[in-house]
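The complex appears here minus one protein chain, its other protein chains still in place.
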Amino acid sequence: MLGMYLFLASEVLLFGGLFAGALTYRILYPEAVVAASARLHVWIGAANTALLLTSSLLVALAVQAADRGLRRPAAALLSGAAGLGFGFLVLKAVEYTKEIHQGLLPGFGGRFDFSSPVEQLFMNLYLVGTGLHAAHMTVGIAILAGLAWRIGRRSLPLPERAVTVAVCGLYWHLVDIVWVFLYPVLYLAR
Amino acid sequence: MSMKADAARLIAVWAALMGLLALTVAGSFFSLGAGNAVLGIGIAVAKAALILWFFMHLRRETPLVRIAAVGTVVWISTMLILISADLLTR
Amino acid sequence: MSGVIDLWPGRASVHAAQVDTLLSGFTALIIALSVPVFALIVVFAVRYRRGKPADRTHPMNRNVWLEVSWAVVPFLLIIGFFVWSLMLFVDLHRPPADAVQIDVVAKRWMWKFQHPGGQREIDELHVPVGTAVKLVMTSQDVIHSLFIPALRVKQDVLPGRYTTLWFTADRAGRYALACAEFCGTDHSTMRGTFVALSKADFARWLAESDTDMTLAAAGAEIFRSRGCSGCHGPAATVHAPPLEGLYGKPVPLQGGEVATADDQYIRDSILLPQSQIAAGYPPIMPTFRNILDEEQVAKLLAYIKSLATESPKEPR
Partner (left out) sequence: MTVSRSAPDDRSIEMGAGISEKTVAETAEERISYLRAGHTLRSWFFTTDHKRIALLYLVSVTFFFFIGGAAAALMRADLLTPEGDLLSNEGYNRAFTLHGVIMVWFFLIPSIPNVFGNFLLPLMIGARDLAFPRLNLISWYVYMVGGLFTVFILITGGVDTGWTFYTPLSSMFANGNVVLAATAIFVVGFSSIMTGLNFIVTVHTLRAPGMTWGRLPLFVWSHYATSIILVLATPVLTISLVLIAAERLFGIGIFDPALGGDPLLYQHLFWFYSHPAVYIMVLPALGVTSELVAAAARKPVFGYWFVAASSIAIALVGFLVWGHHMFVSGQSMYASAVFSFLSLVVAVPSGIKVYNWTATLYKGHISLDPPFLFAMGFIGLFVVGGLTGLILAMLAVDVHVHDTYFVVAHFHYIMVGGTVSAFFGALHYWWPKITGRRYSIVWGSLSAVFIFLGFNLTFFPQFLLGYLGMPRRYHVYDPGFQVLHVLSSAGATILGVAYLLPFAYLFYSLRNGEPAGPNPWGATGLEWTVASPPPKHNFETIPVVTRPPYDYEIEQESDAG
């Protein structure tokens, strides 16, 4: 448990570097950052936040079920959470596609439509931040799905190995927390 | 404590999180100047605290783990505060 | 300049002498703090050598007061020096208002200097003694750092930003000038000469150096040829902020904040126009970041500064 928390601490500081970047540009160029943020898809971001919060709930419930040795509910809840996580990635992909068509996503395609250089900077930060988060999501989904599968075929006996579920759950919650901060910092800068 | 009561509490926390999400989105449509940033980050902190405390079971962990969690928050805030101290006084 | 090894580099300003005094004083302090440690280690190692009879009764294993005193006393002494050095440092950041401004543009791997009269030089900087000189510096590519050892000053030169450095040289002579921040392949050849001249010599040097027009006049030329005057000029049809009397004044921005129209603000407005938009004007200014280089921006700045005393004329 302590080991996992320490690992999470290092993850937090990993994203901390990105938040430091966001903070820097918010302070240096408040207006341009607000303008750039306003062009993002607030509602997709909100929907994604809701998806993640709900999946976190499912994971918390799954941990509880695992503690009590309830095999089937635990597996079902974990699969559900992984499914919601997958939904998040799908929405994210839709969002990226829209942004590519708008000429907002750097690194893809040749046509860009940035209203200012600072907006390009902001979108770079947005891409690295959300991309890194999506990479963490992918790992998390794989872990949750793997857990659900192993619980389902009894290779992970419950409640004896409930700690494993709890530790993986911690990781998922952390990915959720990171998004909880990314969302206002990137989408809601006003 | 019974399974149901535990589950009910988690669901209540989830409802609170969704409420906060609605609040933060709604808040972004009002122009409050610096208030927007404070509101956005404040709500994010509240959400993170709820997740940590209930979903991540920090309330049942040993003091050591709590220190680790609080320490992390202190660390990252230190970094952000000292960097902004430079930016704001340049 | 004597002997095989000079222990002090040449001094060309009062500030240099002050830094040397600070260093000497502080060195004395650290010697006072460390030599007893070295001496005691040697003495103990000899006196209490294993197998050698010595009085070893009542060895101490802890003593809180001793601990606290050797933590606190050196710290307080050091804090005294901290205050001293802080005062010198603050001085370095407060150029006098009447300082002569010289623009510096660093570029891999050369230093370019522009005097207000329009004189330009590369890798050589001539300044008059007894006059406060302020260098306003920026870089065309990577981070450089202007280092003049004889003045004991150094300041990084950043791309996209102005940094300043000021000094009053008080001894004529030729001194070294170097880039101190690693800037790529030929970093160690990015050196030059800092020449402090008496006022008369400096005036002669200024007169001899070729100069067709002052910096501000060159800026006015760019202002016309690059089309700035089309919007910001008196006959403009576009609604753009007037630049007369702008320099040094507060500018209300669209977001409600207020910026000061200093060098950095004007530079950013030319190269990153959308980042800070003056209140009441549409955000229509195109960026000039691929059109103007830093030297031209410096000239434009000199021109806009020269308009500081004129009263704003609202375009019709």
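All chains are identified by letter, namely A, B and C, in their written order; residue positions are counted from 1 within each chain.
Methods note: a residue touches a chain if its C-beta (ideal position, glycine included) is under 8 Å from a C-beta of that chain, and two chains touch if they have at least 3 such contacts.
Quick caveat: nothing in here was measured; it's all calculated off a predicted structure.
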Check your understanding: What are the shown chains that the left-out chain touches?
Key -> A, B, C
Revision key, fill the gap. Of the candidates C:85, C:211 or C:229, the residue in contact with the absent chain is C:85
**Study point:** Absent-chain interface as seen on chain C, which is shown
**Key:** 4-9, 18-19, 22-23, 26-27, 30, 33-34, 37-38, 40-41, 44-45, 48-51, 54-63, 66-67, 70-71, 74-75, 78-79, 81-82, 85-86, 88-90, 92-93, 108, 141-143, 145, 147, 149-150, 152-156, 158-161, 163, 176, 178-189, 268, 272, 275, 289
**Study point:** Residues in chain A touching the chain absent from view
**Key:** 2-3, 6-7, 9-11, 13-18, 20-21, 24-25, 28-29, 32, 106-107, 117-118, 120-121, 124-125, 127-128, 132
Practice item. Quickly run down the residues of chain B that touch the omitted chain. Key: 64, 72, 75, 78-79, 82-83, 85-90
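Please note the rule applied: only the chains that are shown with their structure count from here on.
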Check your understanding: How would one label the connectivity among the chains shown: line, ring, star, complete, or other?
Key -> line
Review point. Any idea whether A-B or A-C has more C-beta pairs in contact?
Key: A-B
**Study point:** Mean-CA-position distance for chain C and chain B (Å)
**Key:** 42
Check your understanding: When the centre of a chain is set as the mean of its C-alpha atoms, what distance in Å lies between chain A and chain B?
Key -> 15
**Study point:** Separation of chain A from chain C, taking each centre as the mean of its C-alpha atoms, in whole Å
**Key:** 43
Point to revise | Shared interface positions of chain B, touching two or more other chains | key: none
Review point. For chain A, which residues are in contact with chain C within the complex?
Key: 29-32, 34-35, 115-119
Practice item. Provide the residue numbers of chain C that touch chain A in the complex, in ascending order. Key: 253-255, 257, 272-277, 283, 287, 289
Revision key, fill the gap. The answer for chain B against chain A in the complex is residues 3, 6-7, 10-11, 13-14, 17-18, 21, 24-25, 27-28, 31-32, 36-37, 40-41, 43-44, 47-48, 51-52, 54-57, 61, 64-65, 68-69, 71-72, 75-76, 79-80, 83-84, 87-88
